[in-house]
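The full complex has more chains than appear here; those shown keep their coordinates.
Letters A, B and C name the chains as they come in the text, with residue numbers starting at 1 for each one.
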Amino acid sequence: MPKTRVEAFSDGVIAIIITIMVLELRAPHSADMAALAPLIPVFLSYVLSFVFIGIYWNNHHHLLQAAERVNGAILWANLHLLFWLSLIPFATAWMGENHFASVPVALYGAVLLMAGLAYYVLCRALIAHHGADSLLAVAVGADRKGQLSAILLAAAVPLAFASPRLACGLYLLVAVMWLVPDRRIERAVATRSRGS
Amino acid sequence: MPKTRVEAFSDGVIAIIITIMVLELRAPHSADMAALAPLIPVFLSYVLSFVFIGIYWNNHHHLLQAAERVNGAILWANLHLLFWLSLIPFATAWMGENHFASVPVALYGAVLLMAGLAYYVLCRALIAHHGADSLLAVAVGADRKGQLSAILLAAAVPLAFASPRLACGLYLLVAVMWLVPDRRIERAVATRSRGS
Amino acid sequence: MPKTRVEAFSDGVIAIIITIMVLELRAPHSADMAALAPLIPVFLSYVLSFVFIGIYWNNHHHLLQAAERVNGAILWANLHLLFWLSLIPFATAWMGENHFASVPVALYGAVLLMAGLAYYVLCRALIAHHGADSLLAVAVGADRKGQLSAILLAAAVPLAFASPRLACGLYLLVAVMWLVPDRRIERAVATRSRGS
């Protein structure tokens, strides 16, 4: 089964997820500068989630670039990832509207953590289909960054109850860590192209 | 007529349908854990509908994989299917907001049943265009699973008035039944690829 | 300039337009059958608009199928068409919420008429780019159906003030007229394929 439609459908869902979050930024009824102040936490949470969904799109793009074909299990692993990503707008809205309070910040981290696990499952399903010696398996490798992210997010969720600010700091750290695109896969694909 | 744009348009519509349902999960104004409790039925109905729309996307993907070309009748059969799928967010929202009450649960089943019939019509239109001996006709075959789903959904609609819980159980059963992707088509396509 | 991205962007916009209309079907707070009654005009206007946007997608699909390349003027003619189509959800909502009252019904027809004119302009821009002897020009031909639709819609707009019911009847007539896909283009494309 070719992978083009999985890419197209994922692009569609991720494009909608990244865009509907902006609907939470409701235009205030008053026209003065002060009317924008209450929107600042909503805006900050939007920026954070935009970056996270951008990271997922980028990594998904790199991952499927290295993939060659898909099967039924991969389709469902992909839908499972999209499900957790689809909860990000809700978690973002709740966190932004409540000015980064403990419970919403913890929920936000939990949703990110579940999305991370779903991405890991998708990687495994793809590797199982392509073989442990495949370019894709080499490219994904040990995925240290993914493991570190999961540890940081798993720490941030309980931490949010003590200090939501510190938990948000961990989310920022994870985001910054991923903003650098996955050179490993880029390099592996480049090597293959040169070889062929 | 090639099939690529039908796939792209269907991907777009299904991606939007699966994503706008999450807009019903409105962020509560309070930031404590208890504020999430009233959202539980809304969340459960979202999960159920996400799975159903995921099933339709998967089956649609397999079906059009086996197809080779489309005509005007197929375009309309496809739009007809998308129409019934587009009513799922409404039925989901009504069911979730009313905590799985009888009438909304019955309506939900009726919409799923109509989507199932529309999918059947789409299969017939595709088979009529490709011929009864085509790979597609062989791959779709007698479609026992589709028939069984229709029977279960047709039973669930009146049952919802007696016991909405049992009707929801039948919906779950249908979902689980379909979570296994359509191996028949996958196998038939694989056979063709090997043959050619 | 190849046409693929124009098709993809149009598919995206039309998919969103056809889907966001369903957001007007808001889940009632009560769970009994009677709660659905006020939604009937909203539902009927949704069905009508779904069919019209489906018609536009189908015709757009056929038209760009026959096209071979695009230029800047065609990109803008296409965006102009998408603009009028994007107003259909608003006109639909206003008509449905006001139970097919005169002014909303007239506005609905006016938006459809403008979309029809925009489609005509797009056809002209495509023919100007492909040449009057091109397959596309032959396939579009005199476009009697388009002209008749424009006349009927232009008549329905003032008629809505006298009898919104009759105006809606004309909209239905136009929709039924177009439900039959454009055989001319299908035939012309088929002839070309056979010839080559």
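Quick note on the criterion: a contact is a pair of C-beta atoms (placed from the backbone, for glycine too) under 8 Å apart; a residue touches a chain by one contact, two chains touch by 3 or more.
All figures in this text were calculated on a predicted structure; none of them were measured in a lab.
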Overall number of sequence copies in the complex as this file defines it, 3 displayed: 4
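Note that only the chains that are shown with their structure count from here on.
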CA centroid of chain A to CA centroid of chain B, Å: 26
Length of the line joining the C-alpha centres of chain A and chain C, rounded to whole Å: 37
Junction residues of chain A, two or more chains touched: 12
Complex contact set, residues of chain A against chain B: 1, 5-6, 8-9, 12-13, 15-17, 20, 23-24, 71-73, 75-76, 79, 82-83, 86-87, 89-90, 93-94, 97-98, 101-104, 107
Residues of chain B defined as touching chain A within the complex: 7-8, 11-12, 14-16, 18-20, 22-23, 25-33, 36, 47, 50, 54, 57-58, 61, 65, 179-183, 186, 189
